[in-house]
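Of the protein chains in this complex, one is absent; all others appear in place.
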Amino acid sequence: MVSKPMHLVQNVKRGPYATLTLRGEVIPSHPGQFYMLRGEWGLSPLLGRPISILGEDAGHSEVRFLVKAVGEGSRLLHSLKPGDAVRATGPLGNHFPLSGWDPQSPVVLLAGGVGVPPMVYLASRLSESGAGIVFCQGARTKEDLLLLDELEAIGVSPHLATDDGSLGHKGLVTELLAKELEYQPGAVFACGPEAMLRATAKLCKGKVPCHVSLEAAMGCGYGVCLSCVTQVTREGKTANQRVCKEGPVFDAEALPWL
Amino acid sequence: MVSKPMHLVQNVKRGPYATLTLRGEVIPSHPGQFYMLRGEWGLSPLLGRPISILGEDAGHSEVRFLVKAVGEGSRLLHSLKPGDAVRATGPLGNHFPLSGWDPQSPVVLLAGGVGVPPMVYLASRLSESGAGIVFCQGARTKEDLLLLDELEAIGVSPHLATDDGSLGHKGLVTELLAKELEYQPGAVFACGPEAMLRATAKLCKGKVPCHVSLEAAMGCGYGVCLSCVTQVTREGKTANQRVCKEGPVFDAEALPWL
Amino acid sequence: MAVNLGVKVGSLQLKNPVMLASGCCGYALEMEEFFDLSLLGGYCLKGLCAGGSEGNPPPRLCETPGGLINSIGLQNIGIEEFLGEKAPKLRRVNSVMVANFYGHSVEEYAAAAEKLQAEPCIAALEMNISCPNVKTGGIAFGTDPKLVQEVTAACRQVTGKPLWVKLTPNVTDITETASAAEDGGADALSCINTYPAMAIDVERRAFKINTRSGGLSGPAIKPLAVRAVYLASKAVKIPVVGIGGISTWADAIEFILAGASAVQVGTALFSNPLAPLEILEGVREYCERHGVGDIASLIGAARDFERPACNLPR
Partner (left out) sequence: MAVNLGVKVGSLQLKNPVMLASGCCGYALEMEEFFDLSLLGGYCLKGLCAGGSEGNPPPRLCETPGGLINSIGLQNIGIEEFLGEKAPKLRRVNSVMVANFYGHSVEEYAAAAEKLQAEPCIAALEMNISCPNVKTGGIAFGTDPKLVQEVTAACRQVTGKPLWVKLTPNVTDITETASAAEDGGADALSCINTYPAMAIDVERRAFKINTRSGGLSGPAIKPLAVRAVYLASKAVKIPVVGIGGISTWADAIEFILAGASAVQVGTALFSNPLAPLEILEGVREYCERHGVGDIASLIGAARDFERPACNLPR
């Protein structure tokens, strides 16, 4: 993990989403890890913003992110132009398991909203390793579905769900999961809105190993400030763990509050 | 006087100097007046920066400034691009007298550093009114002489002084003034470094009416915060006056500290 | 949807909660060059004392991250000249004028209050016992609860006008001085004045302000001021006027939710004289967007954050 000034080489906007490519010295990462990103924007916002890794090049010189504009920091990230300097600290946090389930059975990846980028990164890694992947993405309308081109590029044809049925199944992405569970997948990995994670954890409980990636209000992103903690229960003992360090990926069974 | 968002239409840089042209609704001004300028640059610096008017168009839609980069605020003004919004509050303060001396005798204008812009504006106004003008500008080297093209455009051929003699008189601009005083000018107007103003006031004392334009640390620029005060003595009574409101132009005789 | 922006500060009715803070709008006449003062809920005059004062020597001002330090030292033209020269010009302004005043002793405070009592266009008095930039008077009175109550009571005696007491945040426990002012007979509390602060120019190795220390204002102090307003408003029954770093409509709403009945805009005026109007408009839109029919219903309405153990900002 390093913290150094990188610079933006590409900023492709689509609606409220921008795909940012940063160039610099990149330390190899795993899907689920993230960076703290901050441009040279004076005093506010004071802190960097945690953004999941969408992918990186083989030459370890470029890393890509998908950023949704929701507030001041993400809007400033959207406004970055090629050549602009960005302080990038990472890769940070733990990552999704890349093995540990019966290789014969597929794994189900559930993604929604800003949770899609890390799952696309995970899908690309798993497909390289030849694992069977069922990728389910949910969104409000078909306009809100993300990174379909990238999924196609890695040869993954996603199962889609939209609230308005404008594309794929009309309803929640977790309804797709319910169907998939009948085929006894080897594991379920999810990243997205809290409600989606909660439903996912509920469906998998006691049936399938399920890992979810959490969000949290982060100060440092690398484990020193203790602002990002969440309650994790193991062997009946509940304790605070750092979403930025022990997480962001947690075994859903260890998050009873979810 | 108004305060409204204008936008930059031109930014011409030359070394540490930038000539900025702002477009918007411009209230007619007089030479010596200034604006408080602030771009949309978040929290720091918090305050606008006082910048003298260099000139404005006949259509009252554009106003020009010459800004020297000395610190954070002026550097940010330098970084403005066409289309960028700038909060411009002005015109502010008083101005140089445009009459009141024997029309037969010329007036001497002394300018140095960031004091040149308002004197060029004054020269253009006075030449329109047909007054005789002796314009003296001093600088370290000939590279540091400012706005010579603008002076030529208004038909004023300046008397120049440089510390290194690279152009014009080798020495101080106030040495040029000493010579001019022999011809009994009607008035002397000066804007520039404190040392230059002090020497000017000393030379004119008791001989010629002399007005100088002061700088001060300004909070508001329009008279409400009382941060810019300077001691002014009239009829033996000394009191604080606001450089932004009663000034920036003062009768040198009223500034005994100078 | 019609929104009632009117608020009451004690017996005083303001047409809306947005006011101008003392020392940041001069004697108000300068502001009239930018907009019609009667659009605002009210305005507080630069601190006045009997006989006036030349204030502190320059430099009086410097910037800090997100704020500024000032040490004007309460320069003012004096109550007498104000009443003679300025007040007549302000009578026509249809907005609540609050006269901020101070003295160097309990007697001087009372004398000043009495002098101001006569002027009809003064709607309320704001007693400044919190200026960090004068040696005697000012903050010296604001930090000792006993003195706060004494000087408040002394002024209460001599004036029938609403008496606002402007507190300093430079105390260990602001609820003590807040209660002391209430006990002394204050009609409202103005929360807060500037925070004692210091800045040094490292290249010159010199203090940036002539008096070394000055008072910090601006966005930097907002979270400190919001807490002060919250604590003070919980501690007393009289209304609290919120002040400190307010530069946007959201800041104004934040203070109201914390417990302020009205707000004052100070430092924000310097970089944008029109800030109060923009704040007022934003406050109106916020109320419409949130279906708030009466802004008074927002006063002190902040709720606790209800989240599972999961730690998401929303």
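Going in written order, the chains are labelled A, B and C, and every chain counts its residues from 1.
Just so it is clear, a residue touches a chain if its C-beta (ideal position, glycine included) is under 8 Å from a C-beta of that chain, and two chains touch if they have at least 3 such contacts.
Just so it is clear, the structure is predicted and the values come from calculations on it, not from any experiment.
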Touching the absent chain when the full complex is considered, from C:Ala220, C:Val236, C:Leu274 or C:Ile295: C:Ala220
Touch criterion as defined above, residue of C:Pro17, C:Pro58, C:Pro162 or C:Gly184 at the omitted chain: C:Pro58
Listed residues A:Leu47, A:Ala69 or A:Leu98, member touching the removed chain: A:Leu47
Contact set of chain B toward the excluded chain (per top definition): 43-44, 194, 214-217, 228-231, 243, 255, 257-258
In chain C, positions touching the absent partner: 57-60, 62, 64-67, 69, 143, 170-173, 195-200, 202, 204-210, 212-213, 216, 219-224, 226-227, 230, 245, 250, 253-254, 257-258, 286, 298, 301-307, 309-314
Absent-chain interface as seen on chain A, which is shown: 1-4, 36, 38, 43-48, 87, 89, 216-230, 239-240, 245
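As a working rule, only the chains that are shown with their structure count from here on.
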Taking each chain's C-alpha mean as its centre, the one farthest from chain C: A
Chain centre separation in whole Å, for chain C relative to chain B (CA means): 36
CA centroid of chain A to CA centroid of chain B, Å: 57
Per-residue multi-chain contacts in chain C, two or more chains: 65-66
Chain A: positions in contact with at least two other chains: 43-44
